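A single protein chain has been removed from this complex, and every other one stays in its place.
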């Protein structure tokens, strides 16, 4: 047991060390020189994908990106450092197959969990920035994700900093059961304390943000920004279709739809994201 | 000018004096011994109307009642006294025909204005109670109504009393123009101060409550009670029908409909009104 | 053999009993029924509790309200969009003290369930809960919530009107509500829809109630793509009152009569009444800041890692 923990800890430590060097080598680089746009099928060189922030230069489709790439796009170079990066599960999860799944997710993403939390500067303005990674077990929220998010919020509260969370999550981490559910309460309560201090919380909702993450911190931003065409909702489309016995339109639960329904403040394209966040920080008196 | 004012003042004074004696002779007594229910056409003796609080014993239809009758039904006998009863227009209203209309309304109702405001006890519990009278120029709200309501709210605030307002109004007093409109702001602001002191405000919405009164104090109760089948809305039915070009169902804007739409806490029949108000006062810690 | 199978057997025995005139046979049946009840009731699996928690005869929120708060006055509406019958809110006196009730109300009959949407709330239900809770705060009334839902309603309109936002807002607002909040899980406590009304200073759970991240069927379907493995899922989900007490999520378990709450409801009510009363009395002595901090810590420590 303790062995397992040490092993994982060592792995993460070594990853953290190695990451420093690799920071500006986006890991989205595919094996092939070209990657087609999943939406319009246009063939785009990976150099262009990188330059265009993983937005299709032809149709504007926003590719899902990793947590680290997200942070690179938002924060000033060399200003971001993780807080409580090493938080990881100390309990043995007795749910069959979970450890293996975690292990695979960790290896394939190079992350210890589905969220990266830290402090950085955005055009010089200091802020806590958390980014979820949908490549890590669909960005599902278990105890560690909830804990890291909560610690980040508490960090922001105690230092009177704004916090920005980029969400990307399929919902709760089923394997952790009720512990996972309770993270909704924990993160929301931490945000209430942050808000009561008059501090700014912005959410950046990215594709997909559903289930327990949508029904907690994703929807609690003073300002809720969404990327174009991101899926945002509580229940899954299939569940809803089964419940109401009708086929839902393709725009259902998408950013543009949810803006019309009154739940999104603004939709921002990736190329304007950093400048918009900066302006919003300034407009909220953050310096 | 001053003459006119003195004349009206004298009239009101004499009315106020005379009212003391007449207090328990309901003025709804019709000239004939029987009055048919306007809803089911059942013939009911006026003795029965009085005994049944002007509710049809056959179909339950709630007749519109005067402000004084409302107060009689809510407050303990001999406990109610008016506050600022003499507030009346000192300015000459230069709107043609308005003085005459006021005069007729005053003569026919025996009231100085469309609302009676005062303090009484409800099963022993002290409360400010205001009742509007739809017989007085359709219960329209002009400067005097707004002023009397505001003074009553301020009285309740300063003495830490709950306030109950029974609304019955066709809306703003057109003849007073913008002054009338501003009463919405004035009364709402007074209620905000009352609420910020942690005090209880209950509205009793009676038929009809529309326009400026509905869009101000009628809808601001901590608890909003409605009488059955009362008309409650902002815009008039004909205006809406003209706007949307369809015929509205008969239950549209009625208490039961508005409860379903989430704007009414509870519908209470007249015979249960006093006991319900009493219970609600107690449940809000008023003694 | 599941509890449900015993129940079927018992029902058959009782039917047999009603047809016979033989006093001896009747007595034998009674003894057998008793024995089976004892055996089945004392060896309940998680899956059995799922069955009992959802049982159509199990008392629903309104049954508790009627017994515990006979002078209950229902208050309606969210003041935005509608009045959601899946969540019932109102005021009552409890041991001479004004209290606010917020309850997820399943129906007992099909007709009632249609009106109550089978206890699955829409956003307006959660918004009504927030409105009523804020009034409780304003007037210093303790709040008692009753949790009994398979989850928030996954409907089209619910999504359009912000189910996620409404639930999040509940979690947000209840976390610092300046009044004592007691939550009682009486039946099914499923997913965020149940969690929204479970943020309080004391969580009481009936012995056979369940509480989980989602239904065992949904769990099996998501993890194993096989809804029929719900029974298996339930055994792993730690959804019984005992599991949740061990995890520190539930503070107190109210023992149920053999077979479930409906078998001796009066007695259960007596014990629940005492438990709620004691909880409020105790918590009302705590300074408000301390209460809010403790509430925060209660949730804060769940899933906290070094």
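Order of writing sets the chain letters: A, B and C. Residues in each chain are counted from 1.
Assume a residue touches a chain if its C-beta (ideal position, glycine included) is under 8 Å from a C-beta of that chain, and two chains touch if they have at least 3 such contacts.
Predicted, not measured: the structure shown is a model, and the values here were computed from it.
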Chains in view that touch the one left out, judged over the entire complex: A, B, C
Chain not shown: contacting residue from B:65, B:156 or B:172: B:172
Missing-chain contacts mapped onto chain B: 87-91, 95-96, 142-144, 146-147, 150, 172, 174-186, 188-193, 195-196, 211-212, 214-220, 232-236, 239-240, 243-244, 246, 248, 252-253, 261-263
Residue ranges of chain C at the interface with the undisplayed chain: 79-81, 123, 127, 161-162, 165
Interface with the undisplayed chain - residues on chain A: 195, 198, 200, 222-223, 259-266, 276, 279-280, 282-285
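We adopt the following convention: only the chains that are shown with their structure count from here on.
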Chain occupying the most central position, where position means C-alpha average: C
Distance between chain centroids, defined by C-alpha means - chain B, chain C (Å): 42
Centre distance in Å when chain A and chain B are each reduced to the mean of their C-alpha atoms: 55
Inter-centroid spacing, chain C versus chain A (mean Cα positions, whole Å): 33
Junction residues of chain C - those touching two or more other chains: none
In chain A, residues with contacts to at least two other chains: none
